[in-house]
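The other protein chains are all here in position, but one chain of the complex has been omitted.
Chain nomenclature is as follows: A, B and C, assigned in order of appearance, with residue numbering initiated at 1 for each chain independently.
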């Protein structure tokens, strides 16, 4: 339902135009220093209005912690936080009360629940992802202790795609441009395409690639809670996500085992592999190599062009969206993908018994 | 872990070379006639040795029901069943005791558990999917009451792919060829490629497409148990699966909202859509349209060519697989994909309160 | 962890001396009118300072709904609410920073988490039960539609106990006295005992009895999620609860089957029973009769008398509690027991498919 995870469990709530959205992160290890500035930095990466290629809505997205943190450290009890909805313009949406916007969730909410909060998508609004980013930032603070990092980037916008894999780029440069693409030249093209699309009142899709480094071997549970299966679920739970693959992914379907198999070898006395086509996961369990995967996002359904649609009572009408919307969701989806990945990995660390409830009992060099 | 589902929950067990594999299906509605011949028919579709393009291993794959069925009908209590491992040739695998096969789960099981049953992949063997097919067949018997059907087919093998979508083919013809592709001409090419690959001791990947028709609007739970997210998890839990997408999927990333949005319209007095790029799912909830998705499978890791690898104690060795293996997993994966889809849909029917525990309380024309 | 329930799931958060406590109620049916005055009424029943026999702390306990309610009705999305901690006197607790109070959770929180919020019990404070009462009130609003009522009362304080069973009293009179005992004479004795105990700086235990009427047959899941097992878990999750029994309960152990068996009979054309020693539950499943059970509460651990104890660093010290505390938890536990019962029953209604997600699809006379 509105919860994610097994031992580390995020429960979220809130509609885009209610008083606040928020979350409860349960099962978070005790004794972690909660670096609020780090959380704010992550929130800014997802925040609307951050650049010319995102929506011009302006939400402060300030996080208020209500519980679970005491004298700067996590206590092991649920960390609850809320984010107020400061920039509500409900009147923008009054015309949506009975109209079903094409490719939005309006219709299915009515079908399922018999009623809905029509203002700005209500619960189905991508605004909910702010909660994920906050919780994901907390997860990353814990993962840092184990030397685990999570880094995503934009690898495709419309038909403009990176040619290389994650190892071909300096991922430290991802934040250098508004698109969050590690190749500056390609980033410029993507930015162009997004601005062009915006001018036409249209939207465009794209792909986010994510890499997790430093995760130990042994994460993931056979057979149904495979690491790959849980990551797939995590990513497909994000608004506008349409696909997931890891390692060679869909490209693997076109090739041969003799070329794709990752041969084991010895490297500095450790068992390693000659290639990483498996994407760091074999049989659903991490093998200690970098874990990488892609998430496909459709173009945002809200376009400013006129579309035909129907009302709840079955009238065919013409409809144009108003307001301020993202022409491309991908740059702002980057931190959301990272957040969901971090929550998934930390949950599996907990399940495997590698991250005890009392973080001060964690040993190791990265403490 | 080894369970799948919320109110309808399949728990599976068994290693490929132990006495038996099996499953427990809990939460199955009471009062359904258990058509054992239908179950057997589905089992034959997954069975090894069914054609020239599959492994020549011979497993009877006979299902023995141990509980939950009384006088031919389900009782609402757990349906347990076992499938004996009749064709065990453990000696084929003695050489695997300490060798880590490339791109197999051998290494990660050792890393996670400290030991493993090395015979034939043990728990990570694709033999486990027989249990899924049996449970999926039971799920389909229940879904039939609601007029819901699930149909998958091979849409790509290596670089040979169907051009059309599910609506372009007569899916009733899927079983007419060994590849399970609804276009006879393309099927022949795929078959050729598989046989060629087999002769070279190699393996090849492919894609399975699946369509669910007749599902009501309202299935799927915001925000983390979206129908799309659960389907993704279900599919990525299948051996060798590398990717999942639904509706336009990865192709959506390359396009524009103005062309992809599914405009609502009225059709015979009912709210309908002019296109189905959403794949029957909006905001994670079914909208009453056909649900369709793709699953990418990598080439089977077991090839008969010589590969270098390492042993558990860190020796680099040369390794050649022995035994009888599938050159392409895709034709036999078709019923597995259907099974996981059926289990997912029936679970959501139960969660939404649309499928009561007592099936005789189900009303409607398809009973 | 900090969540309760399967399809109807309450997640709670908050420490007694943080900014707020609160909860998220997920899976609540859509379309229910949220009668906020009813919620407030229930909150007042649990509120501190309500009478001479409860703690004199003064908390407004005002509930702020943040989500899930739109234009006065539930939307099917998570209902989040917070209750601010207005009457915090953290300084009362500074002396507790390193002292382990006898029979409190101080020591075990340190043992488990390596640190704790020492102010007023932090997460283990009975203040958290305010969240349960709010969520329980919402559950009762939904249960009313089905004609299901939940009513608890004080049946024992110290050694003063009611002689009769629930059928011997007019439960409408429970709120007529501060102890919440339906026998006015016994209530006066209980009140006396509590006041006497308070004067001595001591605390006293007691028993709450609860009756659920109107629940349909068929609630509860064999074998581990029996209605009786879930009620036991719900009740033992309440602070200071030490025991649970249902029907004849512990008294059943002393008797014979020939006298305890509930013989079936026909009554007005319906199958009924001649007695209800089973407490409305047979084989873990409700049988349509009134469900009744008892919950034993220990005396509150916080006494104003001097006790010896130890500090975190192992010093033996003498300790006297300060502040305002309940001499007997039982009168205020009555609405908490009701709340947990209501949440349990509504969850089982959802699981059995008897309470659809869209409440407007509920048929029947009590709508």
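Following the convention adopted for this analysis, a residue touches a chain if its C-beta (ideal position, glycine included) is under 8 Å from a C-beta of that chain, and two chains touch if they have at least 3 such contacts.
Being a predicted model, the structure only gives us computed values, none of them experimental.
Shown as candidates are C:207, C:345 or C:359; the residue that touches the absent chain is C:207. Within the complete assembly, C:222 is the residue of C:72, C:222 or C:323 that touches the hidden chain. When the omitted chain is restored, the residue from B:3, B:149, B:173 or B:305 that touches it is B:3. Contact residues of subunit C toward the unshown chain are 1-4, 12, 100, 102-105, 107-109, 111-112, 123-124, 128, 156, 158-159, 197, 200, 202-207, 217-218, 220-226, 228-237, 239, 241-250, 252-258, 260-266, 269, 271, 273, 277-279, 282-288, 296-303, 305, 307-310, 314, 316, 352.
In the full complex, subunit A makes contact with the omitted chain through residues 6-7, 77, 218, 222, 350-357.
Residues of subunit B in contact with the chain left out of this view: 1-3, 7, 9, 11-15, 18-22, 24, 26-27, 30-31, 64, 66-68, 70, 73, 75-80, 82, 109, 112-117, 122-123, 357-361.
As a working rule, only the chains that are shown with their structure count from here on.
Distance from subunit A peaks, on a Cα-centroid basis, for C. The centroid of the Cα atoms in subunit A and the matching centroid in subunit B are 27 Å apart. Rounded to whole angstrom, the centroid-to-centroid distance between subunit B and subunit C, based on C-alpha atoms, equals 45 Å. For this pair, subunit A with subunit C, the centres built from the Cα atoms lie 38 Å apart. Subunit C has residues 7, 77, 357 in contact with two or more other chains.
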